[in-house]
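Complex shown without one protein chain; remaining protein chains in place.
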Amino acid sequence: MGIAVAIVRMKDLVAVIMLAGIYGLLSASFFVAMDAVDVAFTEASVGAGISSLLMLVAITMTGRSEHPTRHKPVLALVVVVITGALLIYGTLDMPYFGSADAPIHGHVAPRYINDSMQEIGVPNIVTSVLASYRAFDTFGEVVVIFTAGIGVLTLLSVVRLPEDVTKSYSLNDSMYEQQLILRIVTKMLIPFILLFALYVQFHGEYGPGGGFQAGVIFAAAIILYAMVFGLRTSRRVINQPFIQLAAAMGVLFYGSIGLVSLLNGGNFLDYSVLNADPIAGQHLGILLIELGVGCTVASVMLIIFFNFAGRREVQQNRRDKETK
Amino acid sequence: MMLMGLYNYWIVVVLMMIGFYIVIAHGNLIKKIVGLTIFQTSVFIFYISTAKVDGGTAPILVEGINQYSNPLPHVLILTAIVVGIATTALGLALAVRIKEAYGSIEEQEIQKKDNQSC
Partner (left out) sequence: MLAHLPILQVIVPLLAAPLCLILRRSSLVWLFSLIISGIAFLISISLLQQIMASGTIVYELGGWDAPWGIEYRIDKLNAFVLLIISAVSTVVLLAAQTSIEKELPKDKHTLFYVLYLLSLSGMLGIVSSGDVFNVFVFLEISSLSAYALIALGEDRRALWASFQYLIMGTIGATFILIGIGLMYQMTGTLNLDDLSRRLPEVAHTRTVFSAFAFVIVGICLKLALFPLHLWLPNAYAYAPSIVTAFLAATATKVAIYLLIRFTFSVFGLSFSFTTLPLQILFMVLGLLGIFVASTAAIYQKNVKHLFAYSSIAQIGYMIVGFSTSTVTGLTATLLHVFNHALMKSALFLALGAVMYRIGSVQLSQFQGLGRQMPFTMAAIVIGGLSLIGVPLTVGFVSKWYLLMALVENGWWLVAVLILLSSLLTIIYVWRIFEVAYFKPPLLETEGIKEAPISFLIPIWILVMANIYFGIDTRLSVQVAQAASQSLFGVAP
């Protein structure tokens, strides 16, 4: 909470973003304390990882200090106080924290806890709810991330001139040329990160993890590579049209599993009809859609990162030409 | 009793409102996005708090344990986190373009430039 207050006061955006990252990490550890391990995993990789990274890349392009505000934001304060008061008022009739007989724990949730083992056969309840009971939400989520990728692409993509005409800059030129140890360590680390991503991808049924987290980790490995070895080299490894294709394929893959179950006589995303044995069908379905999720998430993260970094590169080139 | 039972939620409300305040009161676009992130993260904390059951464990089925926390809010928040990062990415991309087009990411300066060109 102290961190949040500090964010309000700080003018230096780098510090603000760092603090926001710490806030993300702290909330992730709070989620662990609240038994939400899956959520904590995701929040740590997203709130503290990806979003801070994106913000840092963004401020290298937009400047790092905030101008002092001249007007007194009284109106804003009033709005905030009213909203806050309404919320506090709303909490007054809420069941107490942690009480097991709150309505939220009755009605819908018990079936997930008691029957999911028989109906789906996956120990991680979060995974079974996410990927089967509420699979359509997850499909929506994949589409949201896909939309964001396409949105960033439309906003930031630049028509690339042939490589030899524009002298490309890597994100970290100095590091690219000098830091030998860093490069070697990174080279050694990356296979392990990728392996870990695959583990998280396929382990989601038993422990915390799943397609989304795996996708983020996978993307992180490649982003690390790009940061150390330069954008140009990494673009040679993974090129733009390919990741766009991969992002689209992930969504299509997820959707087509739904369509297959439709053709097999079930409803959309009903995995039970994928196999003669409904439980095996559920297993298969969850495994496959998690693959689709992982594929789209990893490629969209890369699309977003490469477009931010690519934009920066173009800006730098332009600035260089101007100084010449 | 009431104080003990609800204070957790009240802290979350205060956090939410700090985020909300940053969004509407600050003129810097990046800071607005940071505020939005804090606002959303606090809502996530609120959801997750409601899922906690005293004496329960993480909702991964293990022999011999029969008290679990509610898995449904966890699922919802997993989805909401993804939605949040999607919004953040798009907002940052817009901020970068605005900087290119206007040369500034301060709300007041952008509005001044718009009024001049009108």
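For reference, chains read A and B in written order, and residue numbers begin at 1 within each chain.
Definition applied: contacts are C-beta pairs under 8 Å (C-beta built on N, C-alpha and C of every residue); 3 or more make two chains touch, one makes a residue touch a chain.
Please read all numbers here as calculations on a predicted model, not as lab measurements.
Asks: Considering the full assembly, with which of the depicted chains is the omitted chain in contact?
Replies: Missing chain, whole complex, touching shown chains: A, B.
Asks: Which of A:Gly47, A:Gly151 or A:Gly294 touches the chain that is not shown?
Replies: Hidden-chain contact among the options goes to A:Gly151.
Asks: Looking at A:Ala20, A:Val126, A:Ala214 or A:Val251, which makes contact with the chain not pictured?
Replies: A:Val251
Asks: Among A:Tyr112, A:Phe218 or A:Phe306, choose the residue that contacts the chain missing from this document, as touch is defined above.
Replies: Considering the complete complex, A:Tyr112 is the one touching the chain left out.
Asks: Considering the whole complex rather than only what is displayed, give the residues of subunit A touching the chain that is not shown.
Replies: So the residues of subunit A touching the missing chain come out as 86-87, 89-95, 102-109, 111-112, 132-137, 140-141, 143-144, 146-148, 150-151, 153-155, 157, 159, 244-245, 247-249, 251-252, 255-256, 258-259, 262, 266-273.
Asks: What subunit B residues would touch the chain not displayed?
Replies: 16, 20, 23-24, 29, 32, 36, 39-40, 43, 46-47, 50, 72-73, 76, 79-80, 83, 86-87, 90-91, 94-95, 97-98, 101-102, 110, 114
Here is the rule we use: only the chains that are shown with their structure count from here on.
Asks: Which whole number of Å gives the spacing of the CA centres of subunit A and subunit B?
Replies: Spacing between the chain centres: roughly 14 Å.
Asks: Give every residue of subunit A touching subunit B within the complex, in rising order.
Replies: Residue list for subunit A touching subunit B: 1, 4-5, 7-8, 13, 16-17, 20, 23-24, 27, 30-31, 34-39, 42-43, 46-47, 50-51, 54-55, 58-59, 61-63, 66-67, 69-70, 73, 76-77, 79-81, 83-84, 87-88, 91-92, 94, 96-100, 102, 104-105, 108-109, 112-113, 116-117, 123-126, 129-130, 134, 137-138, 140-141, 144-145, 147-148, 151-152, 155-156, 206-208, 212, 297, 304, 307-308, 311, 315.
Asks: Under the touch definition given earlier, write down the residues of subunit B that touch subunit A in their complex.
Replies: Interface residues on the subunit B side: 1, 4-11, 13-22, 24-31, 33-35, 37-38, 41, 44-45, 48-62, 67-79, 81-90, 92-97, 99-100, 105-106, 108-109.
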